[in-house]
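Removed: one protein chain of the complex. Kept in place: all other protein chains.
Should a chain be cited, it is by its letter among A and B, assigned in written order, with residues numbered from 1 in that chain.
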Amino acid sequence: MGSDYPPSLRCGLPGLILSLETAFILIFWFCFSNESGSTPKDLDIYPAFQDVNVVVILGFGFLLAFLKRYGFSSTGFYLLIAALGVQWAVLVEGFLFSSSAGKIKISLHSILKGSISVTAVLISAGALLGKANPIQLIWMAMVEVAAFSTSRWINVKFLKVEEHTSLMHVHIFGTYFGLAVSWWLYHSSLSERVEKERSNLISDLFSMLGALFVWMFWPSFNSVLIVDLMERRNAICNTYYAIAVSAVAAFALSSLSRRNGKIRMTYLNLVLKIHDTCGVHYMFGLPGLLGAIVNVILFIIIKWASLSSLGYLALIEVGSFMLTTAIGLGTGFITGFILTFKLWKTLPASKYFDDQAYWEFPHLASRF
Amino acid sequence: MGSDYPPSLRCGLPGLILSLETAFILIFWFCFSNESGSTPKDLDIYPAFQDVNVVVILGFGFLLAFLKRYGFSSTGFYLLIAALGVQWAVLVEGFLFSSSAGKIKISLHSILKGSISVTAVLISAGALLGKANPIQLIWMAMVEVAAFSTSRWINVKFLKVEEHTSLMHVHIFGTYFGLAVSWWLYHSSLSERVEKERSNLISDLFSMLGALFVWMFWPSFNSVLIVDLMERRNAICNTYYAIAVSAVAAFALSSLSRRNGKIRMTYLNLVLKIHDTCGVHYMFGLPGLLGAIVNVILFIIIKWASLSSLGYLALIEVGSFMLTTAIGLGTGFITGFILTFKLWKTLPASKYFDDQAYWEFPHLASRF
Partner (left out) sequence: MGSDYPPSLRCGLPGLILSLETAFILIFWFCFSNESGSTPKDLDIYPAFQDVNVVVILGFGFLLAFLKRYGFSSTGFYLLIAALGVQWAVLVEGFLFSSSAGKIKISLHSILKGSISVTAVLISAGALLGKANPIQLIWMAMVEVAAFSTSRWINVKFLKVEEHTSLMHVHIFGTYFGLAVSWWLYHSSLSERVEKERSNLISDLFSMLGALFVWMFWPSFNSVLIVDLMERRNAICNTYYAIAVSAVAAFALSSLSRRNGKIRMTYLNLVLKIHDTCGVHYMFGLPGLLGAIVNVILFIIIKWASLSSLGYLALIEVGSFMLTTAIGLGTGFITGFILTFKLWKTLPASKYFDDQAYWEFPHLASRF
């Protein structure tokens, strides 16, 4: 089991990746249309599309590079599951949302929606950081993307939620799915891990870099899919103000919560006996919950004038939000249970949080 | 005074931040219009708006991450004063420039102008890097944004300078304000600081990263507010060429100035007995001065044909520039004097340039 664990990653990982990729290419070849589904308007969203890409590919990967022995894995595996997940998301969403009209077309919009959907996986993976091997992460990505798309489809189809709103549930879904999976991978005897779980100055700076990228381009993430230009502008301005105020508040609260008034870089760690490596619950889940509640309250206030349909619409909002949380928790719980099977070559707890389990190091002597 | 200095940052910092933020939110709530001031044209500047954000949030923060023990503080405090400063700048500029027409509207343009104004604070903070605590930095940001906006208002209102031009004075203003403040915080017995003030390989690479971001997106910074499309294009091309030539020249001069012909990464350090940590005088002040002088000369040459109004217009240009420098130096001098009061829990010189004064380190054993 020594230092070259996991011994049979060789057969499992490339086989899994190559067969998934081959299946994707074949499905695209046979089920998707040759002609592009792009309209001339498509290019207008290209700059914001790139901003979302920066958030997904670079921001999250480096945001989670703060574990001092796990920088390679967090950036590398995030790239892998993002690249696989986007393709899978485009496939699943193509079948669920637009399969009726003959062959499915690919456009910048469908790739963009895929990128936003895959954010759910990246958020969930944050709760599992260092505790799941790449095979587990890939399977989780496949299940979670399918579950989130199905949840979105139910929301759009039956609750008549707008597609943009349903995509913004990605934070709630990702958080609760991830926490439910994390519950199964939690080991109580993890005292020896504590050292590895620490960050260091440099990994924290990289993490800061990733966080700033996520932070800066969040207005694009929030606004890019809104069709109405006036609403899109409002979404940009509001998001900008919201993140500015929250950055300021984070400084104040972090300083306030310590006896000596110093500021900490990371978030709280042990949540509800669920081992949530990077505190996704605080970062995405609670804001999502609060946001949804505030949204319902504002919605009621604004729609007060048109009393007739009020109760019904508020119910839909609450229902849509509860449904998403429930599907996230439920599918996450099942997925987490399945991921504990021996089949996936699960990591022993002593190997958690260590790049060496997966990466070749030509530079062991000169570690940091 | 030991290692857990500053002991009472706990009461001061979060209290200051939270009361400022509350005041901002209340003022926005009561004095600003609900409806967005955005026009359909607004979204056109969104990509360049994001570029300016990258310069302000990420570029400057990492550019100044070169002090090997001060990386957290430079990136963290810059984010804090940028997030607070932009809100304050939008408020101040709203009242100064558009308070006449009833309630003030917020648009992408006003946030963008706020971001550019706050650059003055970031430049000034560069001269104080490691010598001021966050409470001092926040107060300086408040005073400086108000002073710069007032300076701009005088320029636009009385000297009829174009608003875009007045914003480009941000470099001169920031430099001289910062140097004047730095004059007060300078301590001559700083021999023990020299070790901490050094950079190391990694912090220099992070600094290089920040510098490249500032460098790359400078054309956006310079051009985004120009209304005329042809002039905007020219500004982009000219800025691009200017920074390409200056990068080349910097290499040549750096290599030329050393006996062994090697190239240095940082700039000159001790200026006029003012301790200017990151050489802002060379980086922003002198180029600003030179730029302004060249601008006046070119202006005279170009306008030679229309002799009648020449003397008057050149006078305005020179006057506008002198005024900005004078206001910067004057308000900076007063601010620096006030910042030396005991009230602000000023740092003893032995604590300069050290992250430990402000940040919790879970990883002290594994420092770099």
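Here is the rule we go by: a residue touches a chain if its C-beta (ideal position, glycine included) is under 8 Å from a C-beta of that chain, and two chains touch if they have at least 3 such contacts.
Not measured: the values here are computed from a predicted model.
Mapped onto chain A, contacts with the missing chain fall at residues 4, 6-14, 17-18, 20-21, 25, 36, 38, 40, 42-43, 46-47, 50, 53-54, 57-58, 61-62, 65, 71-72, 75-76, 79-80, 83-84, 86-87, 106-108, 111, 202, 206, 209, 355, 358-363, 366-368.
Although one chain is not displayed, its contacts with chain B can still be listed: residues 47-48, 51, 68, 198-202, 204-205, 208-209, 212-213, 215-217, 219-220, 229-230, 232-234, 236-237, 240-241, 243-245, 247-249, 251-253, 255-256, 258-266, 368.
The definition used in the following text is that only the chains that are shown with their structure count from here on.
For the pair chain A and chain B, the distance between mean C-alpha positions equals 35 Å.
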